[in-house]
Structures are given as C-alpha cells and as structure tokens.
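A short worksheet on the structure shown next.
Removed from the display is one protein chain of the complex; every other protein chain stays in position.
Let's look at chain A:
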Amino acid sequence: MGMAIKDFLLLLVLFFSFTNPSFSLYEDQVGLTDWHQQYIGKVKQAVFHTQKTGRKRVVVSTEENVIASLDLRRGEIFWRHVFGSDDAIDGIDIALGKYVITLSSEGSVLRAWNLPDGQMVWESFLQGTKPSKSLLSVPTNLKVDKDNAIFVHGKGSLHAVSSIDGVILWKKDFAAKSVEVQQIIHPLGSDVIYAVGSDSSSQFGAYQINVKNGELLKHNAASFPGGFSRELLLISGDMLVALDAATGSSLVTINFQDEEISFQQTDISNLVGDFSGTAVLLPSKLPGMFSMKVDALVIFIRVTDEGNLEVVGKISDPAVVSDALLISEGQQAFALLEHGDGKIHLKVKPVNDWSSDLLKESIVMDRQRGIVHRIFINNYIRTDRSHGFRALIVMEDHSLLLLQQGEIVWSREDGLASIVDATTSELPVEKVGVSVAKVEENLFEWLKGHMLKLKGTLMLASPEDVAAIQGMRLKSSQKSKMTRDHNGFRKLLIVLTRAGKVFALHTGDGRVVWSLLLPLLRNSGPCENPTGLNTYQWRVPHHHAMDENPSFVIVGRCGQSSNAPGTLSFVDSYTGKEIKSLGLTHSVVQVIPLQITDSTDQRLHLVIDADQHAYLYPRTSDAISLLQREFSNIYWYSVDTDNGIIKGHALKSKCIQKDDEYCFSSRDIWSIVFPADSEKIIAAVRRKLNEVVHTQAKVTADQDVMYKHISKNLLFVATVAPKASGEIGTATPEESWLAVYLIDTITGRILHRMTHHGSQGPVRAVFSENWVVYHYFNLRAHRYEMSVIEIYDQSRADNKDVLKLVLGKHNLTSPISSYSRPEVVTKSQYYFFTHSVKAIAVTSTAKGITSKQLLIGTIGDQVLALDKRYLDPRRTVNPSPAEREEGIIPLTDSLPIIPQSYVTHALRVEGLRGIVTIPSKLESTALVFVYGVDLFYTQIAPSKTYDSLTDDFSYALLLITIVALIVAIFVTWVLSEKKELQDKWR
C-alpha cells in the first residue's frame, strides 16, 4: 500500500515536472533573442531645472501620460512614471527646487515626485464638482525653508496646497459662480492671487483672493459686448489679450487690476492689413508681447502700458515660439524656430528688442521628421561666460531632439510609444557569392568563438573569457543581418504610429531600419487631423513576381469621424519608399484582405465604406475578373456597438449610382438585434485570418475522435447589461450579467449562447482554432474569471466507423457549407484568474503543430505565457490515467501563475496595448512583439525547441568528442591486437 502511494507520488511529480515546461531563461540568456526599448511619447511640456545636479536633466510630460526625467547630455531616461490611460497630465512644474509637481486627471490629482530619483513624495486628491480648465501655478521664488503654497485650479475650485507635504491649505469654490476661471495669476511676492475668467456670454470676472487663507477680497465683473473667445493670454500682471468671439477679427486687451475692468478693442486688419481666414493666438508666454498666427504668418505684437498694440515682427509659418526664459536680472529671451529648404533656423531673441539676436543657428533636418511642433529652451553659461542656449524640440513625428551649438545632440524616436498597428515583412534573400577573405576571417572568428565556448562549457574560462563569451552572444552579428535567415527569425516589423509615421524595426536588435512620414497622414499634409488605421501586406512575392520587393498598404482616413474619406499609401518594405498613394473619395470602415492574389502577387483588398459599398483594390481589370469568380462567396459582417446590431453583408452587383467599375453594392443578408435595455456589445473577436490549423481531428485518450468545428467565419461577441457596462463596482451582481455568443458570420446563426449572471466586463478575448478564451469579472466571487469555449462538429462524428471508411461511406471529403444546419456541441469551463488583463493573444506557429500558449498582458505590464492545456474544458477533478497520459491536468478552481513563465522576465512593457505573434519558419518557435509605451520582442517556444539546437550549442565540443572517441577506438584496437598476439604466442 505504502509502496503504491509512493509510486503514485513519484508519478505525480514526474507528471507535473512534465506538464509545467519551464519557459524561463537563465540570467545570461537575457538579451540573446529579446530586446526591450523604452519610450515616453510626444512631449507636451518640459521643465528644465537649473540648480546643481539638476542642470543635467529635463523633466517632461507627454501625451502618453508619462512623466520622465531625461539626461540632457545623452537623452536617456533617468526615471519615468506611466500614469493610467485615464489619468492625463495637465501640468508639471518644479517646486522647492527638489520636487516635480504633476497635476493630472482634469485637475483632481496632484502629486509630488522627488527630482533626483523619481520617488513619490506626496499625493493629494482635490475634490471638485464640475469639469473645468485645470491650471497649475507654482511660485518661482521658492526659498527652500519657506512653505510656499501651490495653487491649483481644477473641477471648478481653487486649491492652495502646501508644497512640502501636499496638505490642502484652503479651498475656494467657483463652481456656483457663472464665471469659468481661465487663468490664475500670482504676482511675485504678492499676498493676492487673481483668478480671472469669462462665462459663456460676454461676462468677464476677476477675483482677488488672499493667498494666506483663501478669503475673497474683491470681485470685479464687467461685460464686453459681443464676448470673446475662450483663450485668455496673459501679457503682464494686469493685462490679458483675447480674440473677440463674434467675428474673430479683432483683439481685445483686458486690464483688470485697476478699480474696474477696462476693455480695449483693436482690429487685426489695422495691425497687419487685410487678411483672410482666422487668426489664432499662440499660447507662448512672453512678457509684454504675444504672438498670433494669421494667413501663414506668425506675427509678434507688443502691448504698451497704455494697452496699445504694435507689430514688432513677422515670420512665415510653420514656425514655433517658446516661452520666455529669464537669462539674467531683468532680461528675458525667447526662441523662435522657422523652416526653410530642408533646414530649421533657430533664433533666440531678447523679449524687449526684436531686432537683435542672441543666437542664430541653422540645422539640417531630416525630412522624415516633418515640421517642428513644440520648442522649449534652456540657457547655460558658456566657457567664455557668455549665455548659451539649448533647445528641446518636438517634431511632427513625435520625436524629441536636443539642439545645442548648431547640432543635434541627441534624438529620441518617441513616436514609437504610440503604435497603432503592426505587421511584418520578410527580409531580402541573401546574395550568393561571398568573398574568400571574409570566409577566412569568419572561420577564424568562428573557431575562436567556439574555443571560448568550449572553455566555458568545461569550466576552464577565466572571468574575462566569460565576459567575452557573453558579449559575443549578445552582439552576434548573425542576428542583426539584413538578410533572410534559415529559421525565419530575422524579419522586419512594420509599425504604424499615431503621428502617421511608419517604422521598420529589425527583429534581431530592434533598430530602426528605415522610417517614413507618410505625406497623406501627416498633420501638415493635405488633410486635417488624419488618422492611421491599419497596415496590410499588399504584396508578398511568392510565385509570379519574385524579383519585386514586398510591399504593404497603410489605410488611413482624413479626419476623425468614420465617414471621412480614406487614404491608401503603398510602401516598399525593403527601401521604405512610398510607391504610390491614393486619396480616396469614399470612407473606410473595414478592409477585407481577400484570399486572392493577382498575376503580380498583389493581394486583392475590398474596402468597405460607411454605406456598405465595397471598393476593390488594386484597380485593375485583372483584379475584377479574379473577383468575379468568387463574387458570390464574399461575405462580411459589421458590428454596430452603439445600436447593438450585428449585420451580415454579401456582394450584390456593381454600384448603380456611381460611375466606378470597381465599386460594388452590397445587401444585408442577416441581422442580430440585441435588446437595447438588456444587452450592450462590449467585445467582438474573430480568428486571425492567417492562422494555420494542423488537424481537425482531436484524438482523446479512449481512442475516440472529436472533430473540431474549424471555421474562419466565427465571431465571438460578448454583451453586458447596460447598467453594468461601467466600471467594476458600479453595478450590483443582481443587475449585471454577461452574455456570450458564437456567431457564424455567413448565415448569422447563433451557434452558442450563454449568460453569466453576476458578471461584467471588461471582456478580453482571443479566438483560435475551435476555441475562444475570454476574461471578465465575476461580481459574486469578487474575482476575475477566465472561461474557455470549445466547439466541436458532430456531423463528422460518425466517421469513426472503419467499415464506413473502407466502403467510402464517409463525409470527410465533402465540402463544409455554412448553409448546412450545424450539428455542433460546445464544451466550456470556468476558472478564476488573479490578474486583470490588458490584452490576450495566442502563439501562432508555421504549421500549427506546436501546442499553444496564451500570452496574457497583465495589469503589471508584463506578458504571462499560460499553457492552453490549463484552459481545457475536459479537465476533471480526477482524470483517469488514460486522460493523464493525454496531458489533461486535474481540475483546479483557479489558473496557476508560474513566475518563470513570464515572457517578459524582469522587464515591463509600460502602457501595454497589444501583443502580436508571428510564426517563424521553425515550427517550434514563435516571435512575439509586445507594444505599448515600451516595445518588447522575444522568441518563444511553447513546447521547447524540439526541432533545432540552441544557439549556444558547442559544435567544437561535439567535434572534439567525436575525434577523441575515434582516437580511443584506434588506440584500444591496436592495444587489443597486440595483447591478442601476445596471448597467442604464450
């Protein structure tokens, strides 16, 4: 008995050691196949610090809600914090010379960070009632010992917060007042703070508030006939400038510190002559001056003490202007930056003297960076005691550059922090014919490398050798070559960023191979607010056009709304040059890459517009004739989340009203209408179109066969009760439910429908082969859950009969049609899961043989690899020995999180948004690219690399062993011959 238990335990141990394949790395393997890049996003605001060690740093806040401290010399990140996606940063500043103050979440969260190391010092939540403009004002003359308050306006109230510990000193509520505060002004050393603003009509109000206790000292109000625009620009301590709201053609100066408020109106045409279009005030803070953009000109206007306006200078747009910077007592300077013939011209001027320049530099700028969007300047003392200036500029492609002494000191490709879509492209095939010298050198290097490795294996290596081995492994020249490799590990990752720039990253080391700012998708291009949507592989040379380069297409739209006209850009993936671009006349809602390629290997794409018309690309007659063959077999679906309707569409005929032979009209063939009062669509997921399934049959332990229902036309839809569609905790378990559906998208059949009561979203799901895994929150159990649904085809279940197979009475070869009544069974199971999830993906391999792993982007911005076998609906509490043999794990109520199975090991992919898996040519291995604010790439082998030797396999050791064995065989042979001879002579 005891023996049996022992045996069983042993078996169990063996079993578990087998079922938990460790994906973990050794410490020295980090960085061999993976790389990690850190970004911050487009910089919104930058604050330089001028004291002591702080001189070398700049603190920036970005549009990706990141606050970071950067090294001014090299552009590296000292420290960085990524705020949540709903915690946008409104303002940053430095207080007490040692704290970075950030105001975020529409002026409701105020935090202080320690400047040297980025530790959080304090955090204050500011309560308010109504949304309003959030303003941060940190007094500049801070003496370290004196507790000066920080003034924050947000959510309709003004707070004074102690900068030492974040305690709220006083609060003044403006929510009840009609005036919306636009500016808070705290004159240097004054005991009075001014809050000024205007209401929706023409009323202007100024409040004087006591700095010490928040007492309202005085309230002035005046109305200006016609009203003025929202933006109030502060000129000096008592003067504001605004545009009038009615016509936008005159400037209003407002003087508010006197006993009463006075207005003075000046026509812009009086200042600059006639102009067309609208005038825009630029938000640069310049004392006694302001700048305005009119008719492709930037005009600088000085305000005299009497409130009179005079034009001091004009420069041509595009140009940017920095805030004023105090360089010495009483002298302030600002920078302006113009473009001209591939260069940027930087000028630094004193505020009070337009005609002189403190600095004038011209720098050659890469065209692919577009125009300059923002500029921040900082001064330093040169070796000759004169004033030097450095400028931090933000470009159109979101990159960040530091200019100093007429050079680009460093640049950061921060556009990569906002990736919209990613795809891959193959590298060129290696040219045959390598020079002999290169081979010889390589041979020597190769031998040397292997001797070193051998020493390492035999533990003979000295510490220097170990370091050399590690260095060699990390920068193996093999992995960063610009040619295709045998295993398909080297590829180009083509990523589209929000700025409309396309980057090609090498998978070997993550470097940017080329980048291209798409002319159609840049802000300064032909359309307003363009957005990049997706990238698709356009041409993968395969059969016909072997000598052509592969190319891809980038789909975008001119504007934010879904019925804005679309754009297509075709880009060569080897050279990174745009082949052609099309501004479309129709909108783009959906792009369907068809399974058909034309004679030049271009893939046919159908672009669906907002009216459900389909447009065929490429626009060739060849493509039309190819499409006609499959015309009646093209179906698609559309999900209308706002109305809760899913519709199926099929191609009907050529467009009637439009004179376009590549346009086709469609008809609705099915619809599903979810009741508006009980269900709201929150997720719709389908299978990846290029997924490969190895086999349809699944053999169970008892020699039974189950047939997977494998269809590319399955859609997983999750709906929740409208009440429960908000945050977790806003609905009770009784009023929340989650319904899941599996829908065939050809006929609109609901193959599976199930309701989880007491559960709610957010739902993250992944669909692969015949299963879908989804993640949601269970309100009753107060935990996240992960569920799996597997769908099996019953119509083929009869084929198990051997006799039938012999007699040919099987339906294995009959084509599957969605119009047949489906005979499917579903199996599902539910598990608790500890983490909340940001994204789920599944590994995909070349032939689909290797077992699958789920890649789960956790809330901690890491990627966890979870074996699909843990999410097998056939798991039972007591699997039979046969089932155990098959690999079924005993049922547990929650999914295990094995620390070694983090794909990202010790790293974090901050702001994780997406996980892309790409099959390599090696069946065992998949490539994983994770993007968010950071980028991470690695190779994973879900069932270990069973089909290749690892990189650090020592061939030298193998050779030496073989040679040694052969020698030993000969020696023993000779010895034994001798001995035998001696024996015979005896």
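Note that a contact is a pair of C-beta atoms (placed from the backbone, for glycine too) under 8 Å apart; a residue touches a chain by one contact, two chains touch by 3 or more; residues count from 1.
Here, contacts and distances are computed from a predicted model.
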item: Omitted chain, identified by the protein name its UniProt record gives, among "Ribosome production factor 1", "Phosphatidylinositol glycan anchor biosynthesis class U", "ER membrane protein complex subunit 10" or "Phospholipid-transporting ATPase"; value: "ER membrane protein complex subunit 10"
item: From A:820, A:834, A:851 or A:950, residue that would touch the chain that is not displayed; value: A:820
item: Contact with the hidden chain (one of A:672, A:685, A:779 or A:903); value: A:672
item: Given A:747, A:920 or A:954, the one touching the chain that is not displayed; value: A:747
item: Given A:304, A:405, A:755 or A:961, the one touching the chain that is not displayed; value: A:755
item: Missing-chain contacts mapped onto chain A; value: 1, 4-5, 8, 632, 643, 645, 647, 650, 652, 667-676, 678-679, 739, 747-750, 753-757, 778, 781, 785, 787, 795, 814-817, 819-821, 828, 830-832, 877-878, 881, 890-893, 980, 983
